[in-house]
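This structure is in C-alpha cells; I'll ask about it shortly.
Yeah, one chain of the complex is gone here, protein chain that is, but the others are all in their spots.
Chain lettering (A and B) follows the sequence in which the chains are written, and residue indices restart at 1 in each chain.
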Amino acid sequence: MDANMAVIGLLALPFIGAPLTYLADRLALRRGDQPRFGQWIALAILLLSLYCLSVFWFSSPLQQGTWVLVGSVALHWDGLSVLLALTTILLGSAVTLFSGSYLAEEKAHDKYFSLLLLMIGSIIGLGASNDLFNLWLWFELMAVSTYLLVAFYPQEKGSLEAGVKYLVQSAVGSVLILLAISITYTYAGTLQLDGIRARFSDLNSALWVAGVLFVIGFGIKAALVPLHTWLPDAHAQAPSGISAMLSGVVIEAGLVAMLRALMALGAAEIHWGILLMGFGAINMLLGNLLALRQHQIKRLLAFSSVAQVGYMLAGIGVGLAYQQPVALAGGMFHLFTHALMKGLAFLAVGALLYALVLSHRQHTPLTLEDVCGAAQRYPLASLTLAIALLGLGGLPPLAGFMSKWQILVGGFSAQTDASVALMILAGLNSVLSLGYYAPIVNRLYRHQPSEAVLRGNPVPNVMILPLLILSLGILVLGFVPSLMNPINDWAALSVLGLGMH
Amino acid sequence: MINGWLLLLPIGIPWLGCLAVWLVGDRRPRLQHTLAVIFSILAGVAGLALIPWSTQRLTLLLSLGGIFDAFRLATDGLSVFLTVVATVIGSLAVIFSVDYMHGEHSLGRYYAFVLFFIGSMSGLVLTTSLLWMFVFWELTALCSYALIAFHNDDPKAVRGGIKALIMTQLGGLGLLFGALWLYTYTGSYDIPQFLGSPNSVPPTVLSWMAFGFLIAAAAKSAQFPFQTWLPDAMEAPTPVSALIHAATMVNAGVYLLARFYPAFEAVPGWRFAVMVVGMLSAFLAALMALVSFDLKRVLAYSTVSQLGFMVYAVGAGGVFASQFHLMSHSVFKALLFLAAGAVIHALGTRDMRQMGGLGPSMPFTHVVFTLGALALAGIPVLNGFWSKELILEVGLGHGNPTWIVSLMILSTGLTAAYTVRMVAMVFYGRGHQDHHEAHDAGTAMKTALIPLAAGTLTTWLLLGPFYASLKLSLPHHKLELNAVWEEAVGKAGVSEWEMTFKVGLEILREPSTYLVLLVVVLGVAAWLGRARLASLIATFRGVEKAAQASFGFEAINEVVVQAVQRAGEALRATQTGYLAWNIFAILLGWLVVLILTMLGRAG
Partner (left out) sequence: MDYLDGVTILLVVLGLVGIGIYTLMISRSLIKIIIGMQLMVKGVLLAFVLAGRISGNMGLGQSLALTIIVVDTIVAVVALAMAVRVRRRFGTLDPRALTTLRR
C-alpha cells in the first residue's frame, strides 16, 4: 500500500463503515437482540484507519505533504491534516470501545456508531481539504452528525434543548462562513486555499470583513468567548462518549478549519494572530472563572474546555503574530494532549455516571456530591479521572503540562510584551484552574461514600480499558513529550509554510 | 557510562515502591507496611551510595529533543547532600509511620505518595535541567497536597491541601517564567552552564529571573508573604509533616536560592530583598509560634522561622551557612515533629492546653523531644547551635545591614522562648486530664527517633567534610567562611575532620557567640519569668493579637479567594439559557471584532 492508497483508505473507511455499523445494529434490534456488532465493526474500521495513517506517515515525503485527487476535488495531506486525523482516530477508538456498554441501557442506539463514524470521517476530510467550499462541506457534515448525537436521548428535555441551541447557533455560524466564502470567491476568483493566498499581497476592506466572518463563523464551533454559549449545554447533555469527542476533537476541528481559512487570507496573518491571542486571553479567563462554581461535573468540564481552547489560541495566535513555529507547534501539541486529557476526563466521568445513574435507568446529571468517595468502589475510574483532571490543571509530569510548557516557551521566545504578558496570564490561569480541578480529586478520595456511590452498580471492564489506555498515553507523553515533536512541528510548518509562499 | 544510571536509583526505587504499594491494595496492610519500609530503606541506601560522588561529577543525560532539551542529572556536594537528607529522613519517616498509621484507611495512597515524594525530592535536587527541576518541584507540591488532604473527609484538611497546592503553584510561576527566560536567551535549560555565564541573559531579564526565583523560593519555603500555607498544612499525618513540611520539601526554596546564588548575587537589590524576606519570616513566625496553642502549628511556625534564618543566610552571602543550618534543621525538626507525633498519637489531640505533665508517662519521647528542642533553641554542642552561630557570623560580616542582623539575633531569643514554652506546656506542669495511661512511643517509632536524636547530637561534626565537598564541587559558588577561619583551616595538611574542630574553636572564641547565647538565655528567662514581666507583656497584647491573626495575611488570602469565587459566581449569569441572548452574543462578538480589526488595520 502506498501513501496515496493509504490516504484514500483513510478517508473512505469511515464512510464505508458507517452504513455497515448501522445495518448490523439495526438488524440485531429487529431480531430483538442487544446490538453488539456495530461497536466492533466501528472499532475495526478505526484501527484500519489508524493503520492507513501510519502507512502514510512512514511513506510520505514529509514537509510538502501529499496531494490526492478524489474525483475533481484535490485533497492536501499535510502536518495539520495528519495531526487532526491522528487525534480524531485515537480518541474515536477509545470512545468506540467505551460506548458499547455505556449505551447498553438505551433502547435504540443503532445510529450511534454510524453517526460517530460519520463525524470522524468528516473531521478527517476537513483536515485535508484544500478548498474553502470543501472545508465548509466537511464542516457542515460534521455538524449535522453531531446535532443528532447531542440530542441523542430523545426523551430527555435537557438533551433536546441542548441540541436545539447547538443547531441554531451552528446554523448562524454556517451562514457567516458561507458569506465569507462568497466574498473571498468574488475577489479571488478561486476557492483553492493556496490559490487565494497567492492572489493577495494585501487585503481590501471586503476581505477583512470576510476574515472576521471566518473567525466568528468557525469560532462558534471553536467556542471563542462570547460565542461559546452552546458548548456547556451540548457537552454536558450529550452521551459521555460524544462529550469526549465534542470537547476533544470537534471544537478543535473548528479551530483547524478557522486556521485554514485564515491562512488563505494570510496577508493579514499578523492581525489574525493578534486577534486569536486576544480571544485566547478571554477564553482562558472566562472559561476558568465560569467553571469555578459549577456543581455538575460534566458542565464543569465543558467550561474547562472553553479555557483549554484559550491555551491553544494563545499558542496559535503567538505563532501567527510573531512567526513562532515553537508556539504554533505548542498549540498543536496542546490540541492533541487536550484531546487525550479531556477525552479521558469525560469518559471517566461517563464511567461513574453510568455506574451511579444510567445503570439505574435514570438521567439525572452527576454532581460533585455524587462522586464523593467514589475511589472506594471505583478505584480505576477515579484514578484515571484524577490523572485527567490534574493533567488538565497542568501538573507535571502529565502531558498537559508539557504542551502548555511548549506554548509558554513559544510566547517567551517571541520576546514581545504582549506575548509575554499573555503567557503570564496563561500561567496564572493554570493555577486558577486547579481551584476547581483539585476539589474534585479530593472528593473522589473521601472515605465516606455518597449515597449514590453506595447504590452504584459495577463498571464493566470494557469501559475501564480505554480509560487506562488514555491515561497511559498522558503519562508517557508527560515523560517523553518529544514523541509528538515530529507531528507538531510538521503541523506548525504546514500552517506557516502556506503563509510563506 | 553505566555509572550515570546510578543517579536514577534514588528516584526510581521509591517510585517503584510507590507502584508496588499501590498495586498490593488496601486489603493487605501488613504487606504494605513492609514493602514501604523496604523500598524506603533501599532508597536511603541508594542515596548514601551517592556520597562518594559528591566531589566527583557523575552525570546522566537523556536527550529529548526540540524545546524539551534533555533530561539531565548530575551530582555535586549540594545535590548529594540533599538527596541523602531526602532519602534517609524519608525512610525514617516511613518507619515511624508503621506505628503511627497503624490501622488507618487508604494506607496504599499514603505510602504511595510518601514514596513518590521521596523520589521526586531526590529528582528535584539531582537534576541540572531547569525544566525538569520545575517538573520535580511541582511533583513535590502534588505529593504535599495529596498528603495534607489525606483525610479527605475533613474539610479543614482539604482546604489546607488546596491552599498549599495553589500557593506553591502561584509562587512556582516565578521559577517557571525564569526557566522560560533562560531558554529564550540560551536555548537550553542547563543550570551549570547558566551559573558559569549568567551574563548570557540581559541584565533586566536576569533581575526578573532573580526576583521570580525569590518568589518561587518564598512560596515553597513558606516565607513571607506566603507563610500562611504551612500552618494549615499541619492537617497532614505527622510523619508527613516531619518529612515534607519540615525536613525536605520546604527546604527546596532555600536550595533554589543557594543553587542560583552565583548567578543572581550581582543583581541590584536582590540580596537585600532575600535578607529582608528571611528576616521578616524568621521574626514574625517566631512571634506567632509564641502565641499558638496547637503543638504542630508551633512547630510549623518554628519551621517558617528557621527557614527564614536559612534564607537570610543566603541573602547575607552565607551559602554554606544556610546549607549547614538546613542539615541541622532537617534533623532536629524531623526529630521534633516525629516526637510530637508520638505525643499526638498517644493523646489524640494537638492542643497543648490539653497536654502537660507527660514527662513521667512518656520518658523516651520526653528525652528526645527535649533534645530536639534544645537544638532548636540553639543550646551549645547540639547541631542547631553551631549552624545558627555560623549564620549570625555571616550576617555580622560582609557589610550586611546591622539592623537586620539585630532582628535576627532577637529572633533567636524568641526561638528560645517559644521552645521552652512548648516543652513546658507538653511535658511539665500538672496533667490536664488523666493522661497516665498515655503510652510511650512504639518500637517502630523508637527505631525512627533514635537515629534522629543521635544526629541532633552529632551532625555538626560533619562541618569540615561538608564544607570541603561543597567547596570542591561547586565551582561557581564563592563559598566563604569567616576570613580568620579560612586562614585557620586553609593550612596545608589540615584534614576535613580537624577543620570541624578548628572552626568550632573559632566560633567559641568569637564574642558575638556569647552575645547570641545571652539573648537565648534571656529568651528562656523571659518565658520562665513571665509572671513578673506581666506588665511588660501586657503592652505587647496588640502584638499577640496580631500574631494570632498571622499579621493579617490570612485575611488578605481570604479576600483574594472570595473575590475570585464571587467573580466566578457572578459571571455565571452570562449563561442565560435564552437562545435569543446566545444569538445576540454572536452578533455582538462579530461587531466588536469587526470594529477592532478595522481599527487595527487603520492603526
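Methods note: a residue touches a chain if its C-beta (ideal position, glycine included) is under 8 Å from a C-beta of that chain, and two chains touch if they have at least 3 such contacts.
Note that the structure is predicted; figures quoted are calculated from it, not measured.
Peer 1: Using the whole complex, pick out the displayed chains that touch the missing one.
Peer 2: A, B
Peer 1: Return the single residue from A:A162, A:L335 or A:L356 that touches the missing chain.
Peer 2: In the complete complex, the chain left out is touched by residue A:A162.
Peer 1: Given the contact definition stated above, which residue among A:A236, A:L292, A:A388 or A:A438 touches the chain not shown here?
Peer 2: Considering the complete complex, A:A236 is the one touching the chain left out.
Peer 1: Specify the residue from the set A:A171, A:L368 or A:A418 that touches the hidden chain.
Peer 2: A:A171
Peer 1: Just checking the interface: what residues of chain A touch the absent partner chain?
Peer 2: Contact residues on chain A toward the absent chain are 133, 137, 140-141, 143-144, 147-148, 151, 154-155, 157-158, 160-165, 167-168, 171-172, 174-175, 178-179, 182-183, 185-186, 188-189, 232-233, 236-237.
Peer 1: In terms of residues, what is the contact footprint of the unshown chain on chain B?
Peer 2: Interface residues of chain B facing the absent chain: 572-573, 575-580, 583-584, 587.
Simple rule for what comes next: only the chains that are shown with their structure count from here on.
Peer 1: Using CA atom averages as chain centres, what separation in Å is found between chain A and chain B?
Peer 2: Roughly 41 Å separates the two chain centres.
Peer 1: Residue numbers of chain B touching chain A in their complex, please.
Peer 2: Where chain B meets chain A, its residues are 64-68, 105-106, 109, 131, 134-135, 138-139, 142, 145, 149, 151-153, 158, 161-162, 165-166, 169-170, 173, 176-177, 180-181, 183-184, 564-565, 567-569, 571-572, 574-575, 579, 581-583, 585-586, 588-590, 593-594, 596-598, 600-601.
Peer 1: Any idea which chain A residues touch chain B in the complex?
Peer 2: Spelled out, the residues of chain A in touch with chain B are 164-165, 168-169, 172-173, 176, 205, 208-209, 211-213, 215-216, 219-220, 224, 226-227, 229-230, 232, 268, 271, 274-275, 278, 286, 289-293, 326, 390, 395-397, 401-402, 405-406, 408-409, 411-413, 415, 423-424, 427-428, 430-432, 434-435, 438-439, 442-443, 445-448, 480-482, 485, 489.
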